[in-house]
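Removed: one protein chain of the complex. Kept in place: all other protein chains.
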Amino acid sequence: MPDSRSALGVADSAPVAPARSAVAASRPNPRRPVTIVAVLAAVLVALAIPLYADRFWLQLGLFAFASTVAALGLTLLLGQAGQLSFGHPFFVAVGAYGYTVLASRPSTAGAGHRLGLALPPAVAAIAAVLLAGVAGLLFSPIAARLRGIYLGIASLGLVFVGQHILFNAETLTGASNGRGVPAFALPGFRFDTSSQETLYVFGVPFGREEKLWYLGLAVTVAAYLCARNLIHSRPGRSLRAVRDRELMAGIMGVPVTRYKAYAFALSSMYAGLGGVLTALAFGRIVPDTFGLDLAVQYLVIVVIGGLGSPAGAVAGALFVTGLPAVLDRYAAALPGLAPEGSPGVISPAVAAQLTFGITVIILLLFEPGGVTAVGRRLRRGADRALVRARRS
Amino acid sequence: MSARSTATEAELVVDAVTVRFAGVTALDGVSFTVGAAAIHAVIGPNGAGKSTLFNVVSGAYRPACGSVRFRGADLTRLRPHRIARLGVARTFQNIALLASEPVEENLMIGRHRLTRTGFVAAALRTPPARREDRRHRIRVREIAGFLGLGDKLDVAAGELSYGDQKRVEIARALCVEPALLLLDEPAAGMNAHETAAMGRLIRDIRDDLQIPVLLVEHDMGLVMGIADRVTVLDFGKRLADGTPAEIQHDPAVQDAYLGTDDSDSPGEGS
Partner (left out) sequence: MRLFLELIVSGLSLGAVYALLALGFVMVFKASGVVNFAHPALLMIGAYTTARLAADGHVPFVVAILAGVGLAAVAALVVQRLLVYPMASRSAITVSVMTIGVNLVIQTEIIRRLGVDILPMRDPWGARVLTVAGVHIPQTRAAALVVGVALIGAFFVWFKFSIWGIAMRAVADDPETAALMGIRRARVSALAWTLAGALAAVAGLFLTVYPTSGVAPASAAAALRAFPAAIIGGLDSTGGAIAGGLIVGVAEVLTQGYAHDLTFLGQGFDTVMPYAVMVAVLLVRPSGLFGTQELHRA
């Protein structure tokens, strides 16, 4: 309750002039026409894609959704809480393997015994996310006590220790052979290609990819909205205070250590959710996926999108997931590129990696706000053009 | 809130506080008390230990020995955020604002201890979270208006003038609804006119809120003009403690700190 004993403020309670300055424009304002049009268009396109796109694009979309969700967690951690982490793949793996183990039936066929709890897939997914959060909390005695940059290096340990576990805990993970991922299902609806009855939507047969697309889209939109809400709230603000002025934050009443731990656990839960989507998108998961390369990939996504920006995480994930696949698909048609294996030429994978590295360097040098900042500029330009058009 | 009993009762008790850094004794057995609704100034030359004292009271440093008690609660072993929960608020001499965030958001940080919204409620934007946010923004705008910052709520704190940033610092401390206010050199870098205005502001705050104000300040005119009591520190030790008049006539203070030259004597220009 605001304290009412003081005359403070009552002494001078002249209404605050609602002068909105230039800074206000940088805060997202959903009511601006350009924003509304853009969001509506994006939603319509996203909903319609399974009706038109083939498997290749849908599969790519599933990976993009998974990357987006995981990257949202990292952008909250790095951009909002100021903690650098390479440990993200570890928590993605906890989500991916957690879901797989919890939802699978136990088996002893073939390669030896595999643990499974045969939980309903939806329950398994939620439990996997929580599991990732708990794993994050377990690491937080370290995470919360280290300054941002120390954490960056310490979290390298998580990736290597995590992969070591994945390669060795065979009954859980299937070691280097990996494990098949059970299909997702909600009561009365399975997200796979059914052999008995095919679902048709507008005459298009809906198989596994089409169904998972909508699941991925829904999860990603929800994760995005939660991230955005958090940033513009008490915990988000206090996290930024901890990031920029740790001492001040503590003296203003923010429990600094606990907040850092929460931020780490939160980002781990995002990673876990991204892991569940990754597992569903792959259909089979192997330890090699969850290595240092993935950590770098997430960092690249977050930097390209603009540190701390949820919209940037979406854009960055689309770019980073999409580019290698697109280059690969059109390698023959692109000058200077050749399919994997041809000697002396740049392969699509190499071209993509070089692009990512150079983009990161250039963006951080010249536009640390990332793609979001570039986009904001363009949007402001578009707004101005719209106003001008209306006037004339 | 219950009515306070007497104005003379000691609310903040600093008792034989000693702080050492790697062999240097920054504070050496310093004791003093601050009465309810008193403006208490701590003065002394650079390096006398004034800022260290602030950091001990607000919990940033843990003293080697001695204790700090506020309204009966021992602050010495508490971490800063626990001390903040008791209503101890402070400003920072070298301004600690989030430069890229609007003034309003900076002030909302001061509301942290008075608000509840956690990560889950915030992520889901639950109705209670939205109500709480709205309610506290109203109060924050009131306080901003009181400090003449009403038209700057949307300006990034880093874009404000130095003087305005100092006022945001004070406004943020007031947003804590403090039970004890610590002001770290509020008039530093201000001209005579601004300093006088700051003095009036500090008095108004005390009169309105009826809380003790602990003040570290270099400007003698300001200190002697508004303080009810003054503690003089020199090389980490308490040199003198008393009313401004007593301090002005204390020979030890005159010798060691203020010099014997009349023209430098405190009280002038207040």
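Labels for the chains are A and B, by order of writing; each one numbers its residues from 1.
Rule of thumb we're sticking to: a residue touches a chain if its C-beta (ideal position, glycine included) is under 8 Å from a C-beta of that chain, and two chains touch if they have at least 3 such contacts.
Owing to the predicted nature of the structure, the values given are computational and were not obtained by experimental measurement.
Undergrad: One chain isn't shown here. Among A:106, A:120 or A:141, which residue touches it?
TA: A:141
Undergrad: Pick from A:247, A:286 or A:326: which residue touches the chain that isn't shown?
TA: From the options A:247, A:286 or A:326, the contact with the absent chain belongs to A:247.
Undergrad: For the full complex, which residue in A:82, A:98, A:116 or A:275 touches the chain that was left out?
TA: Only one of A:82, A:98, A:116 or A:275 touches the chain omitted from view, namely A:82.
Undergrad: Touching the hidden chain in the complete assembly: which of A:132, A:154 or A:301 does that?
TA: Among A:132, A:154 or A:301, only A:154 touches the chain that is not shown.
Undergrad: Determine and list the chain A residues touching the chain excluded from the picture.
TA: Touching the missing chain: residues 78, 82, 84, 141-142, 145-150, 152-154, 156-157, 160-161, 164-165, 167-169, 246-247, 249-250, 256-257, 292, 296, 299-300, 303, 307, 343, 346-347, 350, 353-354, 356-361, 364-365, 368.
The rule is simple: only the chains that are shown with their structure count from here on.
Undergrad: Help me check something: in the complex, which residues belonging to chain B touch chain A?
TA: Touching chain A from chain B are residues 1, 58-60, 79-81, 83-85, 89-90, 92, 96-99, 101-102, 105, 108-115, 117-119, 122-125, 129, 132-133, 135-136, 138-139, 141-146, 150-151, 153-156, 159, 172, 174, 176-177, 204-205, 208-210.
Undergrad: Within the complex, which stretch of chain A touches chain B?
TA: 1-3, 5-14, 16-17, 19-21, 23-24, 27, 226-227, 229-230, 233-238, 240-241, 244-245, 247-256, 262, 266
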